[in-house]
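Have a look at the structure below before the remarks.
Excluded from the complex is one protein chain; the other protein chains are retained at their positions.
What follows is subunit A.
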Amino acid sequence: MNGAELVIKLLEMRGVEHIFGYPGGAIMPIYDALYQSKVKHYLCRHEQGGAFSAIGYARSSGKVGVCMATSGPGATNLITSLADALLDSVPLVAITGQVSQAVMGTDAFQEVDVLGLSLAVTKHSFMVKDVTELEHTLNEAFELAMSGRPGPVLVDIPKDVQLAEVQFKPRLVEDTETSQPEFLPAAALEQARLLIQNAKRPIAYIGGGVHMADAVAELHGFLAQSQMPSVTTLKAMGTVPPSNPYYLGMLGMHGTQAANLAVQQCDLLICLGARFDDRVTGKLAAFAPDAKVIHIDIDPAELHKLRRAECAMIGDLRQLLPAMSVPTHCQDWLKHCVSMKQQHGWRYDHPGERIFAPLMLKQLSERMPDNAVVCCDVGQHQMWVAQHMSFSHPRNHLSSGGLGTMGFGLPAAIGAQLARPKDTVLAVSGDGSFMMNVQELGTIKRFRLPVKIVIVDNQRLGMVKQWQELFFNERYSETDLSDNPDFVSLAAAFAIPGHSISRKDEVLPALEAMFTWPGPYLLHVRIDETDNVWPLVPPGAANQDMLTEKAQ
């Protein structure tokens, strides 16, 4: 067998069923080996889309996503998605073809220094220089992508390595490390328990690390035992069931007032698998100013990076959370948090006939089947989804958090639909974001994927426009999209039926029609360009200084 065949063999042996990619000269041997293999390849229409599909696949299933591209332009098209996976800690393996080593370094046709490019956007990257290293390298790439803090790993394979003959003796998959019971940091745990027991106003600040550690059940146990309020990041939405009375919602720039105020008032902040991102903290020096901090993460580099923790632990939340579960004594604080939650509840009594996106999304959320996956794009509609839709698990809400990448939603939905064929998958996009990977409608058409696309159309780059309105003297520079194509006709060109609505009374029948249609569907929802996302913590402000609609 040759190196290319070995690549596919190894994917098969690892149980990789679905991969996403786009062929080209330097990766042709691998595409040849793929022909009639057990690994099912999904041809995307742009490598960025393919890699986002792999991310959607990974995030909705908890498995590693795999994507492939050719050298040069194929590989450079992956870069944005790799960065997205890095900032959101998504396990991804990207395989790129490279020109033959004989011409490498000569500016050969479609040669780009992909290894060099990858440094800033991957957890690690490999170049395979000899076919005898291929097996080890590829296996290592999968291990690395999943282990510790997950992330994207790139494997660049020159064409001559793909074509080189190699002996392959299938080995029993070696269990390199028999997983030893983890050493628990006894002293730190004792300190954490004391901090929790003595806290008057504790709160759990929950990040994506909790579900990535598979510690959702342990978290529920911890919250039940300790009875403390909780808030989540964008990535962790769905980790705490919305029915939990002490769950206050998302914190940060567009978080709920209750979440932000409670965090600002707390005396103990328990940060679980989160990283004090600036969209979460607002003005860092004024974030949770009276709080002691317990910080637990799998990545040692996150501890004390932005905020010093009184008690910092590196480790597996599945083991640490039960060991920290002690009762708290904070009835007054709980009451206070619940009353803030009630006082600052969302209002949906928007006047007039026009569709109010928050209400429409709430209705969508209430009507979507259990366990539906919602893949979001980036902008105002993304924040409205996080605010007004409910999720029973973080794998059901895929949103580009750390990188905030427009164009994420549609291809991510493709990956999610393939990972979870029995579940309904929705792509909620904006009129700007949708156009960034609109070519992936071709992928939906080809594979007849029953993705439901909801476009929240304000004819604007709404989030940027909102900032122009608030912070740039209403100088609306380059944010008008009123000449976008007719989205329903566009979908029709890909054999995807659709419908356009602009009045409140059309919403429920339109949702009904979309959900009863068996295949892919596009619902075009026109909203007013003047609608903005509230509340909002202005840049540089502390989180208690939220702007609200009324204050405007």
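Going forward, a contact is a pair of C-beta atoms (placed from the backbone, for glycine too) under 8 Å apart; a residue touches a chain by one contact, two chains touch by 3 or more; residues count from 1.
Here, contacts and distances are computed from a predicted model.
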item: Per UniProt record, name of the chain withheld from view ["Phenylpropionate dioxygenase, large terminal subunit", "Isoquinoline 1-oxidoreductase alpha subunit", "Polar amino acid ABC transporter ATP-binding protein" or "Acetolactate synthase 2 small subunit"]; value: "Acetolactate synthase 2 small subunit"
item: Hidden partner chain, touching residue among A:Asp130, A:Asp267, A:Asp299 or A:Glu469; value: A:Asp299
item: Residue among A:Leu92, A:Met127 or A:Val378 that touches the chain left out of view; value: A:Met127
item: From A:Leu6, A:Leu34, A:Ala94 or A:Leu144, residue that would touch the chain that is not displayed; value: A:Leu144
item: Residues from subunit A at the interface with the omitted partner, ascending; value: 115-116, 119-120, 124-125, 127, 144, 299-301, 303-305
